[in-house]
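These notes concern the structure reproduced below.
Here the complex is missing one protein chain, while the rest keep their positions.
Just so it is clear, A, B and C label the chains in written order, and each chain counts residues from 1 on its own.
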Amino acid sequence: MRHIAIEGTTIAVDDEGYLLNLDEWSEAVAVCLAEEEEILLSEAHWEIIHVIRDFYLQYELSPAMRPLVKAVGLALGPQKGKSIHLMKLFPESPAKQAAKLAGLPKPTNCL
Amino acid sequence: MQQKKILLILSRAPYGDAHAKEALDVALTAAAFGLPVSLLLTQDAPSLLLSSQQPQQIQQKNLASICSALPMYDIENIYIEALAAQTQQVTLDQLVLPAEFVNETDVAVMIRNHDVVLRF
Amino acid sequence: MTTLHTINKPPSDSTLWHSCTTALLPGDALLIIEGGVYAATHTVIAEQLNNLDDITIHFLCADMEARGLHLSDNSKACVVDDQQFVSLACQHAKVVSWF
Partner (left out) sequence: MLFSILIYGSAHNSQSAHTAYRFADNVLNAGHQIHRVFFYGDSVHTASVLSAPPRDEQNIHQLWKELAHAHKLDLVVCIAAALKRGVMDEAEAKRHEKASFNSQAPYELSGLGQLSEAAIISDRLVTFGA
């Protein structure tokens, strides 16, 4: 467990950087977690973060890559609903990295 | 090699034990692996799809919500054994997603036509 | 593409036994293991098993002996050992387990 300081308070994350308490997520937290991953959040990143949070809200599940691509396509159109688009934004592993920045649990159905 | 078709047969009701949740995890992972997955609900399992579930009352995750994600994982073949549904008075309009009733003969044929059959 | 089915619960689990026996197709085999072997002495189920056409019925020897059971004289089923369990699994295209 580690703590990261954000706006005068501290937030606990696990070794891989996922939030321990999912309720502590805010956009400021996302910015901070992104810095740790060396990602500067652009509008394109935020779109995906909102899609993946909506997915979790609806299905109580952090999506694997394939359903994430599908959800992005449905929400933002076929141009963005492509794995290459997500790979550019979250180069490490889109499903895991996007879930982390969105304050969701690590996806368990990943490969 | 031709892709193997997997049939998952769920037989237990949700929440009382871990079977339904662990079966769904297998379904989602196999689908994420790109395998064609069909789901069949028999015995006590049809109630898993009821949209009226409020498991927050017993501090559990909503398995119906997870089930509603199945089409997002390209799991579109969802079957319910008709007699089991009838016994539990489960009708198609009460479910979180579209499913198809099958009879016992259909089930026997489905088992024969899949390469791998896992029961839970 | 025939199937070897195994079942490991006693006949008192009647919905399981119903689901299993209605899923059998000609050419399939049923291997009864663990607590399932009480089917050997269950009059209704034993009779039902005798009436299945073109489906072979097997009881796992170790589980029968462990529970002090044996097949009745009019049973069409046979008792198999662990090695034959493996052979049955090889002879059929897949194994489906009822529990």
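Throughout what follows, a residue touches a chain if its C-beta (ideal position, glycine included) is under 8 Å from a C-beta of that chain, and two chains touch if they have at least 3 such contacts.
No experiment lies behind these values; they were computed from the predicted model shown.
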{"item": "Missing chain: touched chains present in the view", "value": "A, B, C"}
{"item": "Contact residue for the chain not shown (choose from B:E22, B:E76 or B:E100)", "value": "B:E22"}
{"item": "Contact footprint on chain C, counting only the chain that is left out", "value": "8, 33-35, 62-63, 82-83, 85-87, 89-90, 94-95, 97-99"}
{"item": "Residues from chain B at the interface with the omitted partner, ascending", "value": "4, 6, 18-19, 22, 25-26, 29-30, 32-33, 35, 116, 118-119"}
{"item": "Chain A, residues in touch with the chain not shown (by the definition above)", "value": "1, 14-15, 108-111"}
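Everything that follows uses one rule, which is that only the chains that are shown with their structure count from here on.
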{"item": "Chain A and chain C: spacing of chain centres that average the CA atoms, whole Å", "value": "50"}
{"item": "Computed distance of Cα centres, chain C from chain B, in Å", "value": "26"}
{"item": "Chain B-touching residues of chain A, taken from the complex the two chains share", "value": "55, 58-61, 63-67, 70-71, 108-111"}
{"item": "Residue ranges of chain B touching chain A (in the complex, touch as defined)", "value": "25, 28-29, 31-34, 61-62, 65-66, 68-69, 72-74"}
{"item": "For the chain B and chain C complex, residues of the former touching the latter", "value": "11, 42-44, 81, 104, 107-109, 111-113, 115-117, 119"}
